[in-house]
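Dropping the structure in here first, questions after.
For chain A:
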Amino acid sequence: MAKPKCKELIINRDWCKGCGICIHFCPTNVLEMDDEDKSVAMRIEDCICCKLCELRCPDLAIDVVAEPKEKETEN
Partner candidate 1 sequence: MEDKNYIRERFFPHIWCPGCGHGIVLNNLLRAIEQLKLKKNEIVMTSGIGCSSRISGYVDFHTLHTIHGRALAFATGVKLSRPELKLIVPMGDGDALAIGGNHFIHAARRNIDITAIIMNNRIYGMTGGQFSPLSGYGTRATTAPYTNIDHDFDVVELAKAAGASFVARTTTYHVKEMADILKQAILHKGFSAVEVMSQCPTYFGRKNRLGDAVDMMEHYKNSTVRVGSKKIEKNPDLIERGVFVEKESPEYCSEYDKIIQKAMGTSA
Partner candidate 2 sequence: MSNNIKFLQGNEACAEGALYAGLDFFSGYPITPSTEIAEHLSINLPKVGGKYLQMEDEIGAMCAIIGASLTGHKVMTATSGPGFSLKQEAIGYAVMAEIPCVVVNVQRGGPSTGNPTHVSQGDVNQARWGTHGDHSIITLTASNHQDVFAMTVEAFNLAETYRTPVILLFDEVVGHMREKLVMPEQDEIPLVGRLRTDCKEGVDYHPYLPREDGRLPMSDFGGSHRYNVTGLYHDMWGFPTDKPEAVRELCRHLVDKIENNVHSITRFKEYYLDDARTIFISYGSAARPTLHMVESRRRRGERLGLLELQTLWPFPAGLIREKCADARYIVVVEMNMGQIVREVKMAVKSPENVFLANRIDGELITPVDIRKFLRIIQGKGA
């Protein structure tokens, strides 16, 4: 079975307060803090869609959108 891939990692910059929880606990080091103390997804290709950043975000600012599962081949 293919690993789920991240299509988009949306961070609502108006809501993000830059606590760094998502960055610290990301198992694949996808996120970084930018100059404005907001979290950004720098390496989205490494994202495994565990969604722990989304679940642990105290600001409800993160939305991890997974690629739709590949359709099974017709037969």
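Simple rule for what comes next: a residue touches a chain if its C-beta (ideal position, glycine included) is under 8 Å from a C-beta of that chain, and two chains touch if they have at least 3 such contacts; residues count from 1.
A quick word on the picks: all candidates are chains of the complex that A comes from, given by their letters.
What you see is a predicted model, and the numbers here were worked out from it, not measured in a lab.
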Complex partner of chain A (touching, any copy) among 1 or 2 | 1
Residue ranges of chain A touching candidate 1 (in the complex, touch as defined) | 14-15, 17-21, 24-25, 52, 54-61, 63
